[in-house]
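Have a look at the structure that comes next, please.
Note that one protein chain of the assembly has been removed; the remaining protein chains are unaltered in position.
Labels for the chains are A and B, by order of writing; each one numbers its residues from 1.
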Amino acid sequence: MKSYREEVWFETQSRRDYINITPQVQSAVQKSGVKEGLCLVNPMHITASVYINDDEQGLLKDYDDFLERLVPHEPISKYRHNNTGEDNGDAHIKRQVMGREVVAAITNGKLDFGPWEQIFYAEFDGRRRKRVLIKIIGE
Amino acid sequence: MKSYREEVWFETQSRRDYINITPQVQSAVQKSGVKEGLCLVNPMHITASVYINDDEQGLLKDYDDFLERLVPHEPISKYRHNNTGEDNGDAHIKRQVMGREVVAAITNGKLDFGPWEQIFYAEFDGRRRKRVLIKIIGE
Partner (left out) sequence: MKSYREEVWFETQSRRDYINITPQVQSAVQKSGVKEGLCLVNPMHITASVYINDDEQGLLKDYDDFLERLVPHEPISKYRHNNTGEDNGDAHIKRQVMGREVVAAITNGKLDFGPWEQIFYAEFDGRRRKRVLIKIIGE
């Protein structure tokens, strides 16, 4: 069994952002040398998500509107977590709604995806350096 | 290490539907010959979910009511994604709420499940041919 590990770092300019990281994951799969296996991709932070969906600008806005309507950032005082002095209570909840991680199949040395599947890093508390873990196992 | 891959196709008659696919996944586990390992099941489309829960008709209606209340299909114009000419903006969001994929343990050659765990394919933009990927690795 082979295994491979890589970290990819991000620093978004806005509090929330949605970044297509499929090229970085594809590159990791290639470097791993794994032909048949599984690829786990997850943020190493708890106010961000990795998810799979469409790379379409309107949809990214729809996600952001949906999440902000469901779990508004303000008023900050709404979230008990913010009593710790932080202001990211909403981000911890948004991340749960969008999910933490993605597990993708590797077949014939490539991500085994349908035509529209793209891997995104969703940042809900950005403007600082944060990272994603790619872990691959297989043969 | 062994690996196994199978696609299962669906075409629902209504826009949204919830289909128990446990028999197909069990069959794939058996065909794989894997005794100890992991089984990934995911739609290869971005407007559908694979999830694990109860096969109870009332609950399936509860899920559908909950999702349609949270992310209504209409008005179509509510979703920027639909400016592309599509009408499935809601389906991309519903799929995120229900999740994309399931990873299940395989032990002694069988899905290692509690008594009520059943694998479902949830379709949010149906009436066309769509497929689910089953990928198994282990020994």
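In this section, a contact is a pair of C-beta atoms (placed from the backbone, for glycine too) under 8 Å apart; a residue touches a chain by one contact, two chains touch by 3 or more.
All figures in this text were calculated on a predicted structure; none of them were measured in a lab.
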item: In chain B, positions touching the absent partner; value: 1, 36-38, 51-54, 56-59, 61-63, 66, 70, 97-99, 102-105, 107, 112-114, 116-117, 137-139
item: Residues of chain A (touch criterion as defined above) contacting the omitted chain; value: 1, 3, 5, 38, 40, 42-46, 70-71, 79-84, 89, 92-93, 95-97, 99-101, 103, 131, 133, 135, 137
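Following the convention adopted for this analysis, only the chains that are shown with their structure count from here on.
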item: Angle of rotation relating chain A to chain B [CA atoms, steps of 5 degrees]; value: 120
item: Distance between the centres, which are taken as Cα means, of chain B and chain A, whole angstrom; value: 20
